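Mind looking over this structure? Questions follow.
For this depiction, one protein chain was excluded, whereas all remaining protein chains were kept in their positions.
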Amino acid sequence: MTITPPALSVFESLESEVRSYCRGWPAVFDRAQGARITDEDGHSYLDFFAGAGSLNYGHNNPVLKRALLDYIERDGITHGLDMATTAKRAFLETFQNVILRPRDLPYKVMFPGPTGTNAVEAALKLARKVKGRESIVSFTNAFHGMSLGSLAVTGNAFKRAGAGIPLVHGTPMPFDNYLDGRVPDFLWFERLLEDQGSGLNKPAAVIVETVQGEGGINVARPEWLRALADLCRRRDMLLIVDDIQMGCGRTGAFFSFEEAGIVPDIVTLSKSISGYGLPMSLCLFKGELDVWEPGEHNGTFRGNNPAFVTATAALEAYWADGGQMEKHTLARGEQIEQALLALCTEHSRLGASYRGRGLVWGLEFADPARASEVCARAFELGLLLETSGPKSEVVKLLPSLTITHEELDEGLRSLARAVAATV
Amino acid sequence: MTITPPALSVFESLESEVRSYCRGWPAVFDRAQGARITDEDGHSYLDFFAGAGSLNYGHNNPVLKRALLDYIERDGITHGLDMATTAKRAFLETFQNVILRPRDLPYKVMFPGPTGTNAVEAALKLARKVKGRESIVSFTNAFHGMSLGSLAVTGNAFKRAGAGIPLVHGTPMPFDNYLDGRVPDFLWFERLLEDQGSGLNKPAAVIVETVQGEGGINVARPEWLRALADLCRRRDMLLIVDDIQMGCGRTGAFFSFEEAGIVPDIVTLSKSISGYGLPMSLCLFKGELDVWEPGEHNGTFRGNNPAFVTATAALEAYWADGGQMEKHTLARGEQIEQALLALCTEHSRLGASYRGRGLVWGLEFADPARASEVCARAFELGLLLETSGPKSEVVKLLPSLTITHEELDEGLRSLARAVAATV
Amino acid sequence: MTITPPALSVFESLESEVRSYCRGWPAVFDRAQGARITDEDGHSYLDFFAGAGSLNYGHNNPVLKRALLDYIERDGITHGLDMATTAKRAFLETFQNVILRPRDLPYKVMFPGPTGTNAVEAALKLARKVKGRESIVSFTNAFHGMSLGSLAVTGNAFKRAGAGIPLVHGTPMPFDNYLDGRVPDFLWFERLLEDQGSGLNKPAAVIVETVQGEGGINVARPEWLRALADLCRRRDMLLIVDDIQMGCGRTGAFFSFEEAGIVPDIVTLSKSISGYGLPMSLCLFKGELDVWEPGEHNGTFRGNNPAFVTATAALEAYWADGGQMEKHTLARGEQIEQALLALCTEHSRLGASYRGRGLVWGLEFADPARASEVCARAFELGLLLETSGPKSEVVKLLPSLTITHEELDEGLRSLARAVAATV
Partner (left out) sequence: MTITPPALSVFESLESEVRSYCRGWPAVFDRAQGARITDEDGHSYLDFFAGAGSLNYGHNNPVLKRALLDYIERDGITHGLDMATTAKRAFLETFQNVILRPRDLPYKVMFPGPTGTNAVEAALKLARKVKGRESIVSFTNAFHGMSLGSLAVTGNAFKRAGAGIPLVHGTPMPFDNYLDGRVPDFLWFERLLEDQGSGLNKPAAVIVETVQGEGGINVARPEWLRALADLCRRRDMLLIVDDIQMGCGRTGAFFSFEEAGIVPDIVTLSKSISGYGLPMSLCLFKGELDVWEPGEHNGTFRGNNPAFVTATAALEAYWADGGQMEKHTLARGEQIEQALLALCTEHSRLGASYRGRGLVWGLEFADPARASEVCARAFELGLLLETSGPKSEVVKLLPSLTITHEELDEGLRSLARAVAATV
């Protein structure tokens, strides 16, 4: 396929220099369906990025699309703040019946705003209010968002520097395997907590991703998560799982923490919760933590009703029938794993390694720069792939969960060609 | 009209206590068109709230609806991060041609995320980066959002307390007429700036609303805004106008600061920019301030393409033809003003007063509690009205800009009845 | 008198660039007595600076000196932490009998460390603990010290910048007459406090100097202080009077706030409390505020026993006999006032003005640079004088309280000559 550089003029002349993805993917995209996205020149790309995890059910999923069109056509409420609406009720009831009740999860549901960072900000506010403390523990290479509350618990130095103020009230602890197994899990963290002279401001909460998507596809082991949950319980800290990128089935089960058998105190969801790529986020918390005063947190777009409609449709279509979705995801995951194994074996001299869970995988090379090169070559081959990690050193595989065996196979072959092209 | 209390059970049992509007308006809304919204029992309400200013063109505006349905039907890109898309290009070109160019505004456009607080966070980050200072000056009774960066420059003590950490790096200054004209404008602020011993941390920027919507419909005079802009220029501070609630024609002109003839350094837009109540926000800034590095600020839903589509349609339908929209808004504004004058005259013993600009008006009584009572009575009469101000002491009139003379008249008569019912 | 530049070599080669007074007064001082200080070349200077207010009883006051020598000779405890000692007991009893009881002041006494900033840090800690709030209100051009807690409530931008971190948790309010009488006292401050939307973090306390010594000899009127005390009482804020420079008789009465008839909640003392220039400070507070846990604040040199000895001797010698000291101070103050009046009248074309109370006076010229010039000329004439104010624009007269009529007259004549020499 030959790519003709598109006319990017208004993007270059009018849009801010802050734009980023459009630089790595120099195309003007026009339409999309399932795992494929098409630019205005008719070039089709296989999408292994899925809106950074916002399109678990593929682009413009037809089941959700039908529900959305019907809703808009019949003049259903679009903008609803936190007014009660029929669309919101349907979502709440479905979320309760399909997600919470079968998993015996004791959560209240809060609509904190349309995007992930709103959910994280709400989670941190609530934890601080409940515990009466300011400090939050986060983990190395965490990513939780770009507003100041979320950014303070995000690891990336470049993003942090953008804050323009010193980011305080947070302390990083080592994520699972951060020190290559040379240190017992939580040895340092627990010692700080038990020692009255340690200098650690006692945390209100710990915030964690079960798999760090932006941080380099770092996968926490279930036993590490269980030990963390236990530490939080013993040391009177709330456990917040930020499931914005890894929730909604990305790792197999609906919540990424289910495999570990833990029940976090607070959970954030966004990205794929609406299912259709529409802005929506949730903050879930145990009922006894619901100490909010009415209106103590709010936001103009916390009631995005079209998103409630597609979210409801997605839950009904994909999660009401028991474990089909999870099974499918894990099967596709194995398909990726085998392909990555083959790829790393073939290119053993590149010092390549891989890791992942469900349908989120990372591929790393001895030379950190190779990841960006691979993604650039993949784009030329019609495959959308992004890097992740503090030095953009990891190729990140994040296809939609509804991708077929054939599509996935096609993409993995393109990836193999892209890697080969960098040798 | 008799209102039967709806079955709110899932809202009460599952949704967090943080919910607020649904408490004052105990109905389950189902559909809406223009200035009217209908609940599931078929009761119709005239909407003088317009999604807190997000529905300037009315609910489910048919022109925008058509464009939206077409886009969804043809599988246009829904979720786009900051990839280049045809929908985004159309929006950028239209925004440039219809809004920026005719007004000779030298702005670059940034998509900071889907909601207002994302735009404010981005504006503050940028100002701090450009000036290399942490401090921001805001105004008494300002409202800029609920994430920690925005909340730090918001006045409301109840909202601020929710932060759970001390909110610092901001200093409040008196908004126009805050001290009842007893103090020359900016006397205190400028003295602090010029005095090397004042103890004020030198601000990177000043953030201001031209009309404080949440703060009680406080209207800044054009000459006050001009003096502020002049002060910022002389004292090397950036001027940020938060036009999230007052922009997009709410006060008449597209930008609320146009009347004053100033050109802020940074402008935030959200709420009605998509026109259809879909989550979208913009941060505009002078070209020379565009010092962002690629990806230094980001967000999953900063490329909400359906919102770009409706935004483009709204700009073309309502702003491409010169000043029709503004003329209409100002005419409706006069209609409100006359009704409020009559109402205050009739109920002079209630110590009522009013203020406003364009189609945003506030009605205040000697007894602060009366405002909530009026809104409750109005709801019973089929009119949606909200309060504003630090003590919820102001009845806020915020109808859609496309409201007809007759609809407005009907609502104003309901308001008059509601007031009368509280006497 | 001709001054030969002394050999400053070790000061220049070894001492840090941070040194300052030695630059304006290029002499190596060797010994001192009363109001006179002598350099190693035998040049004698009349001292109108008195150790920045630490030498109210003159250099090496013979009464105190005798007590000090006796104590040292008999091997009295020198370093005592907060152990009970006979010297400390004598001080406490004398302070109670001579100072607190006759004035009916309900204070507990804390020894927070050897210098003023220790007392301010302790006062702020205590206020925050009592009220459970972080924020402190200070005044424009305040000076409270150089450690981070004190510096955050200090106005000077140059000193603040030295902190190296953003100084937060403090908000400046206008000192008396800051806005030249154009604004009613406390209009702005009280409005911020009463308005739930003002954005002011509710303060734990207000810290104030009755006369701002470093800030430019700004004198608060008694009625302003009374209104401030009243505001604090009504708005549930503690009132801290920092009497480090103005206490110990500098303004006439022992405490500078006595004239206003107020009883602050917390008072800081240092500088002249030991009487002999030995490091010592006190923090006084109402008994009901004594919520300290043992050792919650401490410091190695909080029990400087030789200072207790000279402090006791000073109280007995100068304050036990009723109002002699105050009378003397006020008389000398009038002598200064008359001289400054004459000087300003004579040099009316210099736009000179003066202000002061007791034995602290400031002389300001239309040209801010003239103050430094006057001090430089005064040094050549054998008179030590310093500037004050944010631009060093005020000549500060701060002689010892024990200065004689003749000495004062001599100094004032030198000052007049110095001023004349700058014309």
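Lettered A, B and C in written order, each chain numbered from 1.
Following the convention adopted for this analysis, a contact is a pair of C-beta atoms (placed from the backbone, for glycine too) under 8 Å apart; a residue touches a chain by one contact, two chains touch by 3 or more.
All of these numbers come straight from a predicted model, not from anything done at the bench.
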| item | value |
| --- | --- |
| Contacts of the hidden chain among displayed chains | A, B, C |
| Among C:Ser54, C:Ser256 or C:Thr402, residue touching the chain not depicted | C:Ser54 |
| Options A:His169, A:His328 or A:Lys396, residue touching the unrepresented chain | A:His169 |
| Hidden partner chain, touching residue among C:Ser150, C:Thr251, C:Thr312 or C:Thr402 | C:Ser150 |
| Of C:Asp75, C:Asp104 or C:Asp180, the one touching the omitted chain in the full complex | C:Asp75 |
| Residues of subunit A in contact with the chain not shown | 134-135, 138-142, 153-158, 160, 166-172, 174, 178-179, 182-184, 187-188, 191-192, 195-202, 215-216, 389-391 |
| Residue ranges of subunit C at the interface with the undisplayed chain | 6, 8, 10-11, 14-23, 25-33, 37, 40, 51-52, 54-55, 59-60, 65, 68-69, 72-86, 88-89, 92-93, 95-96, 108-111, 113-118, 121, 124-125, 127-129, 134, 145-150, 152, 158-159, 162-166, 169, 204, 244, 270-271, 276-279, 283, 285, 290-301, 304, 306 |
| Contacts of subunit B with the absent chain, listed as residue ranges | 165-166 |
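FYI, only the chains that are shown with their structure count from here on.
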| item | value |
| --- | --- |
| Angle of the C-alpha superposing rotation, subunit B to subunit C, to the nearest 5 degrees | 180 |
| Distance from subunit C to subunit B - Cα centre to Cα centre, in angstrom | 50 |
| Subunit A and subunit C, separation of their C-alpha mean positions in angstrom | 58 |
| Two or more partner chains touched - positions in subunit B | 134, 158, 166, 169 |
